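One chain of protein is taken out of this complex; the other chains stay put.
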Amino acid sequence: MNRKIAIAIIAIVIVVVGVFAYLYLSPTMTLVGSGATFPYPLLSVMISHYAQETNVHVTYDSVGSGGGIAALESKIVDFAASDAPLGATDMAKAPGSLHIPETIGAVTIAYNVPGIPTGLNLTGKAIADIFAGNVTMWNDAEIQNLNPNTTLPAKNIVTVHRSDGSGTTFIFTGYLSASSPAWNNSVGQGKSVNWPSPPGSTSLGAIGNNLVAQDVNNTQYTIGYVELAYALQNGFTVAAIQNPSGNWIMPSLSTIQLAVQSAAASTGLPAGNASWANVNLLNAHDPQAYPIVSFTYLLVYQELNVTSGMTHDRAEALVKFLWWVVHDGQQYSPGLEYVKLPANVVQTDEATIQSITFNRQHLPTS
Amino acid sequence: MKISSLEDDLFKILAAVIAASAAVILIVTGYTLFNGALPVLQRFGTYFFTGTQWNPNATPLYPEIYGALPYLLGTLVTAAIALLIGVPISLGIAIFLVEMSPRGLRVPVSYLIELLAAVPSVIYGLWGLFVFRFWISDYVETPLHTYLGWFPAFRGTPFGLDFLTAGIILAIMIIPTVSSISREVIRAVPNSIREGAYSIGATKWEVIRNWVLSYGRSGIFGAVILGLGRAVGETMAVTMLIGNASGSAAMPTSLFKPGQTMSSLIANGFLESSPGTLLYSAYISVGLLLLLLSLLINVIAQVMVTRIFKVKGGAVE
Partner (left out) sequence: MTSYTYRKFKNRLFFVLCLGCVIIAVVPLVSILFEVIARGAPQLSLQFLTQPPQPPSLPGQPAGGIGPAIQGTLILIVLTSLIGIPIGVMSGVFLAEYGNNKYAAVTRTINDVLTEFPSIVVGITVFLAVVLSLGHFSPIAGAVALSFILIPIVARTTEESLKLVPNSTREASLALGVRRWRTIVSVVLPEAGSGLVTGSLLAVARIAGETAPLIMTILGSQYFFQGFNQPMDALPLRIWRDVTSPYPSQIAQGWGAALVLILVVLSLNIGVRVATARRSNGAHARLGEIRK
């Protein structure tokens, strides 16, 4: 009995070792990144195509913007992804880091109310009041007044928020802070905030855009904030938000594109190694622009030798990957409801990527 | 004649050193967590244990502050629900297997119960998220809310991701542990006690209730404490079903509210915090608190259970 067990165990060990040795020995370059769930639908497709073209395997783990930034600061990943630009504290903890906007997305307000079709009208202030727990019923006057032609049910609103450190939360709370001074003073903008919950209100926490989408999908009378791709690809009912021009705008590629054009034109973009904390595409001027739009960034160190496990070859592969993302990779955006980077942003990115060094040597981009 | 040789001594020392691995694991864990928790403990002191606000984002009105009381209560409340539901069921199973079951059923039934322990936590969570929460929401919570909604514990529209669902899943998960130890305890009750009781005309129920269970009282109590320890430490299934509220919203004021336990809080947010920040240290502090609670419960359990009789660890897990 002992002998048979010993043989069985040895056999299993040999098989497993053989399997992973075989795969280990096949030469592939690997890069590791982690961060936002916001761009995950696009990044995962880009990575898949890139692997087919170049045999470079990029592992991207969508743990949330906060997780990506934390990993970057601990230098345990090659690049991070975040919808929230680095604040002053984070810039200090990740000195010499670069912001590379790789795509643009929008935060939609998705809801699940039986009988109410897509396109419910909401203002920033109304949304702030709902998420602050001051408006607790779907047929509250504040919501009903915005939607005179719809009968809203007398049911409690269940808000769904992100319980992890999220760039999507950062964008969303930024919009709420701009729309409601009360929100700005009490809750403010951040990747993680203290979600208010006065008595009578109910708020669910969910990890990742994924789970927020799932919770809204599975539970009636919920309202949550999710990135556009997640909402459109799964056929959610989303709100039409009032923009600064007074129009009710549904999130779509065209309305987001208008936001990007009108916002990027009026504000100059900082250099890659400067602070991007004041860059935002919220409440753009165009009459048909969707108001809750944002860049999402890839973050890397300008001098790559600080990253654990970095070698010259891997640094070169990383630079080429980043170059590809802002050029050829952009072709995959429209199909997945993300907006291609406009020319001026690509130019800024090019300069940033070209500034990346390994052991003070510049790296080729193609 | 030499009784022991150099080789024997070396072997004994080797074994003793390796056996120290347990202490090493415990000390490393305690030290690492304590070290990481210091910044928050020094900054907030007792507020951390008694306060309810969890605010990682300083604003003009509210400073950054971390209070873990809601999560401690969340852990205790879900564990209490688990015990309230799970212990009677476990006792019922144990009594059935020892006192009532036909010989042939004993092995299959006990094996089925042990299989419950073999199912990984994440699969409990998966099943809970897609199947069980709708059962609870439709057949338990909605009726309770409709008819007894005035009762504080049943307030709030139920939708299945809350303290109650998390507590019930925990109850299912502790049944194998509590029932198998209770089984040993009941089996260890000397037959003379039973025979004495039967001989004065007691029914089976009376024998069990008045004699067997009171004889095994402390052992069963030990089993309950062990089940409590298990419930407190559980992470994945709870994280997927508890609704993930935070701050004062996580205070367990109703069974149908989304809540948070210490372990689900950490699973949610630890990786998102940057090393060196207060938030990072806050998560580690919650981990330390959880560790201390778990140690306290389990040491008590060990003392109670091994005092009665030897327990076969591991195999009954």
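Remarks
By written order: A and B. Residues from 1 in each chain.
Assume contacts are C-beta pairs under 8 Å (C-beta built on N, C-alpha and C of every residue); 3 or more make two chains touch, one makes a residue touch a chain.
The structure presented is a predicted model; accordingly, all values stated were derived computationally and were not measured.
Within the whole complex, touches from the chain that is not shown fall on A, B.
When the full complex is taken into account, the listed residue touching the unshown chain is A:S74, out of A:T54, A:S74 or A:N305. In the complete assembly, the contact with the undisplayed chain comes from B:I172, out of B:V40, B:I65, B:I172 or B:A282.
Across A:T89, A:N145, A:N185 or A:S308, the residue that sits in touch with the chain not pictured is A:S308. Subunit A meets the missing chain through residues 1-2, 5, 12-13, 16-17, 19-20, 23-24, 28, 30, 32, 34, 41-42, 44-45, 47-48, 57, 59, 61, 74-77, 207-211, 213-214, 217, 229-230, 233-234, 308-309, 336. Within subunit B, the residues in touch with the undisplayed chain are 4-5, 7-8, 10-12, 14-16, 18-23, 25-26, 28-29, 32-33, 36, 88-93, 95-96, 100, 109, 111-116, 118-127, 129-132, 172, 175, 179, 203-206, 208, 226, 229-230, 232-236, 240, 263, 266-267, 270-271, 275, 283-284, 287, 290-291, 294-295, 298-299, 301-302, 306, 312-315, 317.
What we mean here is this: only the chains that are shown with their structure count from here on.
Residues 53-62, 156-157, 159-161, 239, 243-249, 257-258, 260, 268-269, 271-277, 279-280 of subunit B are the ones that touch subunit A when the two sit in their complex.
Subunit A meets subunit B in the complex at residues 63-67, 69-71, 73-74, 89-90, 93, 155-156, 158, 163-166, 184-197, 202-207, 215, 219-221.
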